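See below for the structure under consideration.
Here the complex is missing one protein chain, while the rest keep their positions.
This part shows chain A:
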C-alpha cells in the first residue's frame, strides 16, 4: 500500500527554477503519467521522488512515511531508466536478481523471483546472456523485470520506451500496462509521448515550465483541457484556436459566425478539435490549403480569417487546395480560453 504525496516541491538549479511548488497526490496502485515537452521538469520531479535529486523545498511522502531525506534504497521504490542501465558485467539473471541479492534474500528465493519476473517479461531464454548480447527491446525487458523483481511499493519509469522503434514501442506499451496492472504497484511514468500517456495512464499530469497545468483522467485532459497549453499539446493534430469577440448575452462572434458561449465581457479564444468539425450549410468559412489523406481520414489544413485551422474530415470527401469549405463546430465540444490567463473558461 503506497500512496505518494508530493507537497510543495520546488527545485532550483542556481538561478534557474526547474520546478515551482508542485503538489500532487497519487493514490495507491494508481498509474500516473507525467507528460510534457522536454525541459518541463517532469524527469526532475521523478528523480526527486526516487531520491536521485534533492528538492530545494517541499516534502515527499510514500506510504504515509516522509522520505525526502532518505536515500533511494530506503524509499521502497524501483526505477526503470531511459537508457535501461542494465549492468554490463552481470548476466541477465544477476541483473534481475541484483536488488534481491542486496536484500540478502536466500538463493532459492532469488531464483524463484528472477524466474517469475523473467517469465512475466518473456525473457526466460535470455537469463544467461550479458547486456552486450541483447537488443534494445530485450534490454528494456530486463530493466523492467529487474524493477518488478524487487516487488516495490512504487515503480518509477523515466521515458522507458523512448529508445525503442515505433512498432516495438506499441507492443511494449500494451504489455507494460498489463504487467503493471497485475503487479498492484503505484506507478509514476514520465513521457513526452502523448499517445503513450493517453493509452496507459489512469491519470495524466500535464507539466509545462515547471508547473503542473492539469492532472486528470486521459479523457478529461483531452476533452476539457484546463489551459491553452494542454489544448495545444494534447491531440494530434492539436486543437484549433480563433479569437472571439463578445456580442453580449453570451453570444460570441468567431470569424464572422455567431456562437453561444460563456457570460463574460472579456475577449476570449474559441477552441475546437479538428475532428469535431462537420461540413454544413452554415459555419466557419475555411479555404483549404493542404490536403493530407491519412487513410481513415483526411487532414485538411485551411485558412480561417487569416488563422491556421485544421479539420479532420471523412476520407471519401473530394477537396482541392483553394476550395472553400463551410465547417460547423459541434456545439458541445467547443471550449473557451481566456487569452490573459490562458485558463479555460466554463
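The rule we apply is simple: contacts are C-beta pairs under 8 Å (C-beta built on N, C-alpha and C of every residue); 3 or more make two chains touch, one makes a residue touch a chain; residues count from 1.
Quick note on the criterion: contacts and distances are computed from a predicted model.
Student: From the list "Serine/threonine-protein kinase RsbW", "Multiple sugar transport system permease protein", "RsbT co-antagonist protein RsbR" or "Cytochrome C biogenesis protein", give the UniProt name belonging to the chain omitted from this structure.
Tutor: In UniProt, the chain excluded from the picture bears the name "Multiple sugar transport system permease protein".
Student: In the full complex, which of A:79, A:110, A:244 or A:271 touches the chain missing from this view?
Tutor: In the complete complex, the chain left out is touched by residue A:79.
Student: Among A:150, A:212 or A:242, which one touches the chain that has been omitted from the display?
Tutor: A:150
Student: Going by the contact rule already stated, which one of A:19, A:50, A:92 or A:344 would touch the omitted chain in the full complex?
Tutor: A:50
Student: Please identify, in ascending order, the residues of chain A that touch the omitted chain?
Tutor: So the residues of chain A touching the missing chain come out as 50-52, 71-73, 77-79, 81-83, 85, 87-89, 98-99, 102-103, 146, 150, 156.
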